[in-house]
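Note that one protein chain of the assembly has been removed; the remaining protein chains are unaltered in position.
After this line comes subunit A, so read on.
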Amino acid sequence: MFDWLKRGPGRNLRDPLADSTNYLSAYDKEGRLRRAQNVDLKKYRESAAAATNGPRPLSTAEKKAEDAMIAQENADGITDDEKAANALQRAQLRARGSAEEISLPRERSGDLRPYPMNEHFRSQSVLSEELREQIYQQVAVVGLGVDTVASSFGVDMRRVAAVVRLKTIEKQWVGQGKSLAKPYNDAVLAMLPKTEYSPTRVTPHESINDLPVHPRTRNQLFYPTSESRHFTREDAAKAFDPKLLPADKRIPLPVLVKLEKWNLENLPREERQRRLREDDLAERTAQLAKEEKKAAWEARTQRVVPGRRWDFKFQDISAEKVGKDGRGRDAVGYRYGMPHEDRKRGLIKIPTSVE
């Protein structure tokens, strides 16, 4: 055991790497990080420590450039807020530049096994703090719909809703002066793989394969059908439950499928983004048009007359939908003398269309 601790993989855990899960499966028997055979870990540790200790002192060239920028800003006469924002942006850029000198490659799926004996358990990413804040801002401050935010960030709708709820409570607690378990949160987040936020590109958080199991599909079903029939997923869904949507329409994030298809077509990034924007716009306009049409229909055919204790809602319908034989299926009103004739001789019940 002491050998393992001093010379084996255990020596890495005495001084864990920042921004890494540090699972044992990420190291080989000699204690080398598998995914970083070509990276000098010592240098990486030093640079990471420098980054966490705050901004490093500026070199002379950088200092000159910074002074020139400030002079330029003063000449332009912009406000103090803008100046501060610009300075912060430059500092961040510099920090990123220095971090990129030595960086670890991303963890591969083989490195994400926290239990070395369990081959199949892979640690799943969690939302980073920044991404959660962005989601909250988009929903609660900007006022976008949960579905829009879900598809634009590649995060499941239920997860978006949960993030918004929890963030709301967090902000409420901060407002009330309650203490948060921040160190615990930070410690857990530091140990887990994370989905990071990037303003320029979308990293989908969810797996493209995930399909929630509907309770109606849990029971085993033997459904006899003709051999010649083309039995599709739509039919399968109907066999489980008449109201169940087919699997293709229950995909939580259809945008992921779209992105993958475009990826396989080798479309350039600009083209993919353009198509995504176009599809978004088309979807939104279609939704708006649908709502407008419904509102117009209601305004045309509905009247709500206020009463003393309740309202009377009048709906204008067409009485002529009963058809020539008075048996129209979608006619309004309860009908008279309408036995089901499906047991009568000579009435053919074979379906005339198959979906």
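Here, contacts are C-beta pairs under 8 Å (C-beta built on N, C-alpha and C of every residue); 3 or more make two chains touch, one makes a residue touch a chain; residues count from 1.
In the analysis below, contacts and distances are computed from a predicted model.
S.K.: Which listed name, "Prefoldin-domain-containing protein", "ER membrane protein complex subunit 2", "Trafficking protein particle complex subunit" or "Ribosomal protein S16", is the one UniProt assigns to the chain that has been left out?
M.R.: Of the names offered in "Prefoldin-domain-containing protein", "ER membrane protein complex subunit 2", "Trafficking protein particle complex subunit" or "Ribosomal protein S16", the one UniProt assigns to the missing chain is "Ribosomal protein S16".
S.K.: Consider the whole complex, including the chain that is not shown, and state which of A:R106, A:R309, A:R329 or A:K349 touches that chain.
M.R.: For the chain that is not drawn, the touching residue is A:R309.
S.K.: Of the residues listed, A:F2, A:F222 or A:Y336, which one is in contact with the missing chain?
M.R.: Missing-chain contact among the listed residues: A:Y336.
S.K.: For subunit A, which residues lie in contact with the unshown chain of the complex?
M.R.: Within subunit A, the residues touching the omitted chain are 299-301, 303-305, 307, 309-320, 322, 331-337.
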